[in-house]
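Every protein chain but one is kept in place in this view of the complex.
Note that the chains are named A and B in the order they appear, and that numbering of residues resets to 1 at the start of each chain.
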Amino acid sequence: MKKKLDIEGIVFLAVAVFLITGLFVLFPVCGPKDDGSFMRCHWASRALLGSGIISAALSVVHLVINDVKAKGAVALAQTFLGIYNIALVTFLIGLCKMETMQCVAVTKPSVVVISIVLIAVGIFGAVRNLKSGKVSDEK
Amino acid sequence: MKNKLPLINVIRNPFRTACVAAMTALLSFSLSGGSALVKSFQNGLESTSNRLGADLIVIPEGSDKSVQDILLQGATGYFYMDSSVYDLVSHTEGVESATAQFYLTSLNASCCSVKVEIIGYDPGSDFVVSPWIQSQFLELKDNITPNDDSREIIAGSNVLVDSGSIELYGHRFNVKAQLSETGTGLDNAVFADMETINKLMDYALEKSFVFPDETKPKESISAILVKISEGYETDDVEKRIRKSIDGVDVVSSAGMISNISDGLSLISSMLMFICIAFFVISFAVLVILFGLSVTEREKEFAVVRMLGLIPGRQKRQYFTEAFIQSLLGSIPGAVLALTLVLVYGNAIKINTDIPYMTVSGPELLIIFLGTAIITAITGPVAAALWIGRIDRADPAVILRRD
Partner (left out) sequence: MIKTDDLSKSFLRGDKKVNAADNINIEIGDGIIAAFIGHSGSGKSSLVNMLGGLIKPDTGSVLIDGTDIYSLSENELCRFRNKNIGIIPQNRCDLGKLTVKENILLPVSFYMDGTVSDTDIFKRADDLMQKAGIYHLRDCKTEILSGGEQRRVSVVRAMIQSPHLLLADEPTNDLDEENSDIVIELLKTAAGDGATVILVTHEKDILPAADEIYRIEYGKCVNEKDALKAS
């Protein structure tokens, strides 16, 4: 039996990969201070990296499994990860205080935008799959 | 019973709808994003023009680039000339008033590796900073003396104020007030009177701050802001100052604004070019999409005509469909572009050489509504090019085809 194209899974994976690579390439946080110590944003970035890796792993699970309810649960988990990412950069760990710092000007909005996409697709996927009467995702 | 055919066609032909929506989204994204960016830069330019205050700025020779960086881009820097230059400038023919400023930079702040520019000014002769501060707090006090205490300063909008104070050279200074955003480099500066500056100089020396060679800090100034008397040309006064005083450079505000304006024109032209390019591509694709759609739906139009829908209403349905499909793209496109411009405002500010002040709420709403509506009607306009095909759809002929 043919499997339907799992657009949500692909989007989840793309978002996770984008977050992980972005933290290193596109929107990295501030570097270490002159004395070599790290600022708050460094630790927030490490936590985000962990979140991105978990998100990527969950995306693979979403792509591989057929069970519709399980997919819905994975989508819900992605939603929570998105909320967690936003919380990380706002109050859980937070970033530097000055608005002109790299982490505040670039990293924070990027993480927020990516997380909003994750949350939106997660909610959509969770509602669609958890309410579905189907058991399997196959055609 | 309402005729829901247009809505049904939009919802149950998702691929067709998505294609149209994607094109209008692209168009709306470029138009609204471009408009918001240009308006933000224009706001910055206007703010700069209002904030500069002076007609001319006299600085030590070779410091013209530095003073522009400080005033416009929030860079930090310091340069000095002997305070006697102030008397020479104020007595130059054509100078109505002059006020001196002293520039200093802080050490790296404790939380982050960003310095703060410290601008000392003379409240007695100042005509730039005080009116600006006054205009911010007119509602609170009639006569603000921002520096009653020589350990008080006024902070620009981007300066990080921690519990109502800021640390400079190891000493805490109360922040009397924090000014609202100007979009200029002055957002990254703090302002102090000369008495406070003298204290800061001592603290700086304690922290091994190195002033340039031969500088006697307490007998030096960094810049003289000049207001030209009426009837005199800025260029003439500038030439007079350069001729009569050695070792100085003169920068005109008009010149700085003009440079910014040129930069803004370039950005606006680029953005306009991008918008036009997107428009042409999107419109062309929309025309093709609607053309293909009309061909594919010939039978549908013929059936509807056969069932007795008058041609005018049939066309109205067709346009309604096109409009809904377009709107489904134009609104998200505009929302996305404006969200990105808002959230990345700081990033844009620190990465461009032009003053930048993010659009206000009402401006945002106008841009959103304007671009969403304009792009939403491109669909029906593209669809209109094929309206003749609907008219010519002869039910008798088409329904005989298999």
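Just so we're on the same page, contacts are C-beta pairs under 8 Å (C-beta built on N, C-alpha and C of every residue); 3 or more make two chains touch, one makes a residue touch a chain.
Model, not experiment: these values are computed from the prediction.
Engineer: What shown chains does the left-out chain touch?
Structural biologist: Per the contact definition above, the missing chain touches B.
Engineer: Out of B:267, B:309 or B:335, which touches the unshown chain?
Structural biologist: B:309
Engineer: Mind listing the chain B residues that contact the chain we can't see here?
Structural biologist: 1-5, 8-9, 12-13, 299-300, 302-313, 394-396, 399-402
One rule holds for everything that comes next: only the chains that are shown with their structure count from here on.
Engineer: In angstrom, rounded to a whole number, how far apart do the mean CA points of chain A and chain B lie?
Structural biologist: For chain A versus chain B, the centre distance works out to 31 Å.
Engineer: Show me the residue ranges of chain A that touch chain B in the complex, using the header's touch definition.
Structural biologist: My answer: residues 30, 33-34, 39, 96-101, 104-106, 109, 112-113.
Engineer: In the complex formed with chain A, which residues of chain B make contact?
Structural biologist: Per the stated touch rule, the residues are 74, 108-109, 111-114, 158, 160, 162, 188, 339-340, 343-344, 346-347, 349-350.
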